[in-house]
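A single protein chain has been removed from this complex, and every other one stays in its place.
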Amino acid sequence: MARDTTAAVLLLSCRDQKGLVAGTSDFIYRNNGNIVHADQHVDAEAGLFLQRIEWELGDFRIPRAELADVFRPIAEKFGMQWELHFSDYVPRIAIFVSRLEHCLDDLLLRHRMGELEAEIPLVISNHPDLQQFVESFGPKYHFFPITKETRAAQELKQIELLEEQRVDLVVLARYMQILGGEFVRHFRNRAINIHHSFLPAFPGGRPYHQAYERGVKIIGATSHYVTEDLDEGPIIEQDVVRVSHRDSVEDLMRKGKDLERVVLARAVSLHLRHRILVYGNKTVVFD
Amino acid sequence: MARDTTAAVLLLSCRDQKGLVAGTSDFIYRNNGNIVHADQHVDAEAGLFLQRIEWELGDFRIPRAELADVFRPIAEKFGMQWELHFSDYVPRIAIFVSRLEHCLDDLLLRHRMGELEAEIPLVISNHPDLQQFVESFGPKYHFFPITKETRAAQELKQIELLEEQRVDLVVLARYMQILGGEFVRHFRNRAINIHHSFLPAFPGGRPYHQAYERGVKIIGATSHYVTEDLDEGPIIEQDVVRVSHRDSVEDLMRKGKDLERVVLARAVSLHLRHRILVYGNKTVVFD
Amino acid sequence: MARDTTAAVLLLSCRDQKGLVAGTSDFIYRNNGNIVHADQHVDAEAGLFLQRIEWELGDFRIPRAELADVFRPIAEKFGMQWELHFSDYVPRIAIFVSRLEHCLDDLLLRHRMGELEAEIPLVISNHPDLQQFVESFGPKYHFFPITKETRAAQELKQIELLEEQRVDLVVLARYMQILGGEFVRHFRNRAINIHHSFLPAFPGGRPYHQAYERGVKIIGATSHYVTEDLDEGPIIEQDVVRVSHRDSVEDLMRKGKDLERVVLARAVSLHLRHRILVYGNKTVVFD
Partner (left out) sequence: MARDTTAAVLLLSCRDQKGLVAGTSDFIYRNNGNIVHADQHVDAEAGLFLQRIEWELGDFRIPRAELADVFRPIAEKFGMQWELHFSDYVPRIAIFVSRLEHCLDDLLLRHRMGELEAEIPLVISNHPDLQQFVESFGPKYHFFPITKETRAAQELKQIELLEEQRVDLVVLARYMQILGGEFVRHFRNRAINIHHSFLPAFPGGRPYHQAYERGVKIIGATSHYVTEDLDEGPIIEQDVVRVSHRDSVEDLMRKGKDLERVVLARAVSLHLRHRILVYGNKTVVFD
């Protein structure tokens, strides 16, 4: 019988206290696990300990089905919040898009090239335009027209569809609609947005126009988890590019598109590899 | 007699119209000037033409003393705003500082190494601490204690001193006082500030604390001309550096210091070499 | 009758001498052209003047068909090398690819989104794998198997095909074959390659492995015109990304792919917009 090459990933946080690193690493060691990645962070100000630990299940003595139960007492002893993931589970992504397709296309291509370890069963849009193109890549395209009156009802249907499709992660790939509180709460820490500015500069609409007006010499893009407060969620990744007076608003948009694509893709990849812990309104990114 | 190696620099802006590039370049060519640098920019939206042109005076037929008078009719024909500079004039800088000395020190060292083509006859501070150190580099140190009550009067004295010292450029090298309207107007487009954030993110006080709280993944620094609106002046230069959850507020400050030094130095150098044109609340930087 | 909104672009270089800027700008002005972009560069060491000048043909008095003839005497007076382009001509690109598709895909998507003002009539590959995918985007896919024995003959057929298709620009999008001298000479300054390192570091094969072995902290990508000397051609654009000991060779490849895509796309776009002048083994990029 082939050796199990699956890895387990534990993401945890709790009040900082002595014995935490020893507690988890000893648990894994005593059960014959081989740690392949371990990283931790102490937020001294908040008195918080956060850790990511990943080990191979090949020779591990605790069967996967019992792992959570066996670990629970340790977690409770330290008062941990924790998640346990297995590397052979393939997460399922739904991509939301409006008309600008560069971020969507980028994710579809990365998926095609095997860069994203996930399935993309569906794409949701408030415009019908991209149906044929998207479906040529595989995902089913769902058109949900949105008006002020239908928004709430449509979002409930979207949630239903996403549940039915067992979607783990929602990616807003330049989806130009503001999601309601119910949707946001349903996908807390499981919905990633790309904002086309270096937040907190230029939140809201038309950030490239704002950047042009202000005469900045560098523009940026920001990916963050979606929260009820628009463009205020925990930041996952940011990047920037230099601009000058020679750049028109259109040039900023063009340069910005390349930023948006890569910043969103990095955030999605980090999330899929369980590299992110959210606490307060911040992220710890164990890259 | 040695050939004159001085260069003349013309900075101009006017309504965009045909014949502008031909107008100035032809003026220089007909008078036997050798253009060593020429750059222009058209802001199509504003309908504005901006130009920097630099030429050698060696064989130029118009004596330097008459140059402005001879050029004036051309400028008037096109409705130009213009400045004329000569490369052998050595500008005079006054540096303002409070307690944090890294930007000041950086400028003093660059001056010592010949990187800044300027004189630094004086340093002004609202603290006495740095006197001995500064004066070991040459500049005279002027201590102006500032309280809410004395601010206005002290600023008048500062203006007087700066005039007396024929200061061309005021550099606020982490000077932690807000300057009054009279001072600002007196040195319009001649006072450069360094702000320790990537503006317009985190204006005002304690930007590194704000950045830490917000959990950004990149921090920045911004140099700009001083205007009546705090941290709202025309941006000259910005730069950024990547940070992570591993960085404490102190780390942000430490990394930020290196940014501030280089961003301020670049802005000062661009100004001294007459590379900047201000229009509206923006700059054109002819680098 | 609608006003002609076409622009003319003149790219020229010659020995530096007085009157050059005046010469061309005056020529355009006298004939009622409106200059929308002008930039020049003097390489003082080489004594060389290089210029790009772009003007609208709307009110221009010289008919397009006669423009070259009218300008020729001016060019000859100054000993200029020059090219004249019109903005309404749509250049034709052939993309060469092997198995790694990320750069190809990126260009196809940009074309789809209207970012590249060009046609892509064909893709050439030494592998058959990508045919269906490429043709779903429009271009015809030509499979040219290459062995040591057939290389020379196949390249002649490729040249023939490219001529027949009136191809203006060849883009080597991770094409893993070395092109022969005849091909290279045929497309001198019209064939752009992407090399997956920060040249001149790590030329030749397996640059990511080399970078990993050397333990560099930053990796890069370089786009350049193809010359007989492998990876030695004039550099058009480079960019870099930070890496660390945490990155495996596979991580370098993954991060590098994002660099390669954007660096190649920028180079292709600059070429298509006639922003590049080659001289010696260098480029001047008038962005």
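Quick notes on this structure:
Every chain is named by a letter (A, B and C) in the order it is written, and numbering of its residues begins at 1.
Just so it is clear, contacts are C-beta pairs under 8 Å (C-beta built on N, C-alpha and C of every residue); 3 or more make two chains touch, one makes a residue touch a chain.
Keep in mind that what you see is a predicted model, and the values were worked out from it rather than measured.
Only one residue in the set A:V21, A:V90 or A:A152 touches the chain that does not appear here, and it is A:V21. Note on the undisplayed chain: of the listed residues B:L48, B:A68, B:L84 or B:L109, the one touching it is B:L109. The residue from C:Q81, C:S136, C:T150 or C:N281 that touches the chain not shown here is C:N281.
For the chain missing from the display, the contacting residue among C:F96, C:F144, C:F183 or C:F198 is C:F198, taking the whole complex into account.
Along chain B, the points of touch with the absent chain fall at residues 101-102, 105-106, 109, 112-113, 115, 136, 246, 254, 257-258, 262, 265, 287. Residues of chain C that touch the chain left out of view are 41, 43-45, 198-202, 214-218, 220, 234-240, 244-246, 248, 280-285.
The chain not shown here touches chain A at positions 18-23, 25-26, 28-30, 32-40, 42, 242.
Keep this in mind: only the chains that are shown with their structure count from here on.
Using the average of C-alpha coordinates as each chain's centre, B ends up farthest from chain A. Closest to the protein's overall CA centre, chain by chain, comes C. Looking at chain A, residues 246 sit in touch with two or more other chains.
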